[in-house]
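Just one protein chain is left out here, and the rest sit where they should.
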Amino acid sequence: MHEDHHEVLPQHLHHFATEEQQRETGTFGMWLFLLTEIMFFGGLFFAYLLFRNWYYDAFVAASNQLSIPLGAFNTVMLISSGFCMAVGVWAAEVRKQSLLVIMLILTTFFGLVFIGVKYVEYKEKWELHHIPGAHFDVSQFENPAAYGLKEKPLAPDMAEKTQVFFFLYFAMTGMHALHMIIGVGLLVWLILRARRGAFSSGYVAPIENFGLYWHFVDIVWLFLFPLLYLINRHPLH
Amino acid sequence: MSESNTILKLPDQRTATMPKRHYINNEDGLLSWLLTGDHKRIAMLYLMSITVFFFIGGAFAGLIRLELLTPQPDLVSSDTYNKLFTMHGIIMVFLFLVPSVPATIGNFLIPIMVGAKDLAFPKINLLSWYLYVIAGITILTALVLGGVDTGWTFTTPLSTHYLNTHVLTTAVGVFIAGFSSIFTGLNFIVTIHRMRAPGMTWFRMPLFCWAHYAASILMVLGTPVLAITLVLVALERVFGIGVFDPTKGGDPILFQHLFWFYSHPAVYIMILPGMGVISEVISTFSRKRVFGYTAVAFSSVAIALFGFFVWAHHMFIMGVSNYSALVFSLLTMLVAVPSAIKIFNWTFTLQKGSITFETPMLYAFGFMGLFTIGGLTGVFLGALGMDIQLTETYFIVAHFHFVMVGGMLMAFLAGVHFWWPKMTGRMYPESLSKLAAVTTFIGFNLTFLPQFIVGYLGMPRRYHSYPAEYQVLNVLSTAGATVLGVGYMLPVLYLAWSLKYGAIAGNNPWQATGLEWQIQSPPLTPNFIETPIVDYEAYDYEWLARKTEQEVTTVG
Amino acid sequence: MSEHHEYHDPANVTNPEHAEHHIVTPLQYSFVFLTLLVFTGVTVGAAYVELGVLNPIIALAIASFKAVVVILFFMHVKYQSRLIKITVGAGFFTFLALVTMTLLDYISRAWGLW
Partner (left out) sequence: MHISPVLWQFLVKWLNASALFPREASTIAPYMDALYFFLLAMTVVGMALVGALILGFSIRYRKARNPVATQVEGSTLLEATWTIIPLALFLVCFVWGALLYFRIYNPPTNAMNIYIVGKQWMWKAEHPGGQHEINALHVPIGRPVQLTMISQDVFHSYSIPDFRVKREVIPGRYTTVWFQATDVGTYHLFCTQYCGTAHSAMIGEITAMTPDDYDKWTRDSTSGMSLAQNGERLFASMGCNACHSGNAAARGPSLAGVYGSKLQLNDGSQVQVTDAYLRDAILNPSQHITAGYAPIMPTYQGQISEDGLIDLVEYIKNMQTNYRVQQTLTTAQSNQAAPVTPEMVKP
């Protein structure tokens, strides 16, 4: 963007030689932070992998309690949100202030829809007593016919293990949702600043780096969706 | 001191003055410190807070040794004893050893050494210090509320289902301390990659930077796994269900895997920066380029890389499969090699040098001796069969104290003494500090050598009382700890004294070659008046001699 | 990570390890968006088809493909310096190290004692 490095912009910090250096440094720093996020979620993903192999039937039965349409809808929401974010970054780079604001608002909107759907899903689990802990109820898995389900009934010991699935489900989607909520908070702050024109004069680093964070949260979901909702649909018998 | 046994070159004390303007007096007021972005000030904040926690942790160590003076459980109750060693471990590991050299000396020097005005992200650097302080306060809160007795390893299911002490509070504290460490590491990596001065290529960087770079990789990639593990422990404790509880279908070994995935690399996080200090000190006091610069640099990176693949050697008797025990044992043997390479390279740096024995050098010699023992006893523990007898006994306690205290703490003190004139502009008192270095060395050996013997005898670690026939060795150990305590108190006293009364150091009292020695001490807030252009290799003493000569001629 | 020095250009003194800034156009983003939507449809569809062991493999392959597309285009890694590319790789490498080395234990436990 800036062919002219001698122009000293207000955001240029004194310890960087050029603004370009500052910007690329920020990007690098953001990526390193995302590495820590990979490892953070990595621990959870590994726990999932292990217990899915140990308690396959329980994971199938419990996974079948999740709604694929809601999950797929949420995936589309997140992809749309990510797309708007990406266009938002472009808008900032070409200094289109109003487009940037619109895109950020759309990003937030899709993100909020995602969180809303997640709330609906959590609420359903709450009503079914599928929240791990003292009130967890396995009767639906031991005797699905009584609940009008066409599932195979699980042996009692295996039914208990559905709790492990739901623990991981809530831990993983919960951590993901927490990242979403933090992201929405940051988005609101970015929208306010963008409206004042803070990112319309070539200073796109905050938008760009937030974009990296937002896309990373998308990627986590891109894995969570198949792992939790999809790939257990067909018991291997 | 005569000219022939020191390289110390101080300005004429009758005429010397401290520089008018430097980072310490650049701004006044408490707020200017608490809101600073200056890496040097943050390093100082870290140095002070770390010292506080070191002495809290040290006090617990003292109480533990006092209790172990007699075989009977007589000084404190078992619960209190368990809380003492837990707090000693948590404070020393997470609040002292992990941030010790990187957050203080590293923070101060990395930007200067690569020729930058500051770390890449000054605000994140400050945030890291605040997180550290919050973590420290959280852990102290757990202590004040009644303590915690999980041991620093938080072993499940003990920590999740069987204790009613303040496990959650402590876990939150450690979690936050982890993020403090992540941000420090992140800042270092970015700074070393992107903020180097013109001409400062990778192979012109001081080995101190290489060591910190390697340690930072471990911080950034390892620590988040600890964070998620602690989150799972907390969730399991709160909801009573989780993935670590065997009665509910979980696996306690999974906790061990995840915990040690961080906590083994963590020991390299602790030792690597110390190795960086030793490289600088050995080179400076033998007036010689570090022998095999590239070998030392790459061995740091090799340790970081291999460090990720050896964690299960903490679990050899814990029910990991025999096959994976084999693999991890083999990899453990491989990770010992780079440390051996370093030791020999430092030793051969001395060869054909012109060696003097100032305090930092004494500490560095102490490091080399004690770290050699610490490293080789690590091979005992890495050898599968031997590990069965030695693990969970005092042998392992002695081993990691040799590496952590004999290694890292010696390196930390070497570094503090070495760069003290740079950080404060004043010299520490030489003879007193030599006394402290020797006291520490003697005290240390007296404390921990008997523990090897008592460990092979079978005395388990974390024991409040023990069979009477182990008493003589324990008494020796406690006596040594007393000496060691004196050795650690001395530097605090004379370093504080030197802040006001120490001799004025001048820019380059050691005549060292690093960029940090070419600027005034204490440095200016932006470090350099103009961006330096680096046109010499690291540790190029001939370049320094030419430069000094030139300055003399220009002034003359 | 030790290879970084090879990519450092000593001549570039003020901004080492750098890549020319590249702006991805909205058109490219739209293609990516459509790809992601299509593959979401595919993966949902595949879940309803009985494929045995292939089900999880296909689902994970599609998820990985989508993740790579997002990383390359939405996150601009395709146009970044090699430093950034190596960094991203290092993250996934370490994650794989965690998974494989831990699985090594769990899998070989079933092989019995000796």
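A, B and C label the chains in the order they appear, each numbered from 1.
Please note the rule applied: contacts are C-beta pairs under 8 Å (C-beta built on N, C-alpha and C of every residue); 3 or more make two chains touch, one makes a residue touch a chain.
Quantities reported herein were computed from a predicted structural model and do not represent experimental measurements.
Across B:356, B:507 or B:531, the residue that sits in touch with the chain not pictured is B:356.
Contact with the chain not shown here comes from a single listed residue; of B:132, B:262, B:470 or B:510, that residue is B:470. When the whole complex is considered, the residue among B:333, B:435 or B:489 that touches the unshown chain is B:333. By the touch criterion stated above, the residues of chain A touching the omitted chain are 57, 154-158, 160, 237.
Where chain B meets the chain that is not shown, the touching residues are 4-7, 73, 78-79, 81-82, 149, 151, 153, 155, 157-158, 161-163, 246-247, 249, 252-253, 286-289, 291-295, 316-319, 322, 325-326, 329-330, 333-334, 336-337, 340-341, 343-345, 347-348, 350-357, 365, 368-369, 372-373, 376-377, 379-380, 382-389, 391-393, 453, 456-458, 460-473, 541-542.
One rule holds for everything that comes next: only the chains that are shown with their structure count from here on.
In terms of which chains touch, the assembly is arranged so that all chains touch all other chains. Greatest centre-to-centre distance from chain A is found for B, with centres as Cα means.
Across all inter-chain contacts, the pair with the most C-beta pairs is A-C. In terms of their C-alpha centroids, the spacing between chain A and chain C amounts to 16 Å.
For chain C, residues touching at least two other chains, in rising order: 14-15, 83, 90-91, 94, 98, 102, 106. Counting partners per residue, chain A has 17, 21, 24, 28, 32, 35, 38-39, 42-43, 46, 50 as the residues that reach two or more other chains. Of all the residues in chain A, the ones that touch chain C in their complex are 1, 17-18, 20-21, 23-24, 27-28, 31-32, 34-35, 38-39, 42-43, 45-46, 49-50, 68, 72, 75-76, 79-80, 82-83, 85-87, 90, 93-94, 211-212, 215-216, 218-219, 222-223, 225-227, 229-231, 233-234, 236. Taken together, the chain B residues at the contact with chain A in this complex read 116-118, 120-122, 124, 182, 186-187, 189-190, 193-195, 220-225, 227-229, 231-232, 235, 239-243, 248-251, 254, 258, 526, 531. Remark: chain B residues 193-194, 196-199, 201-203, 217, 221, 225, 253-254, 257, 261, 298, 301-302, 304-305, 308-309, 311-312, 320-324, 327-328, 533 touch chain C in the complex.
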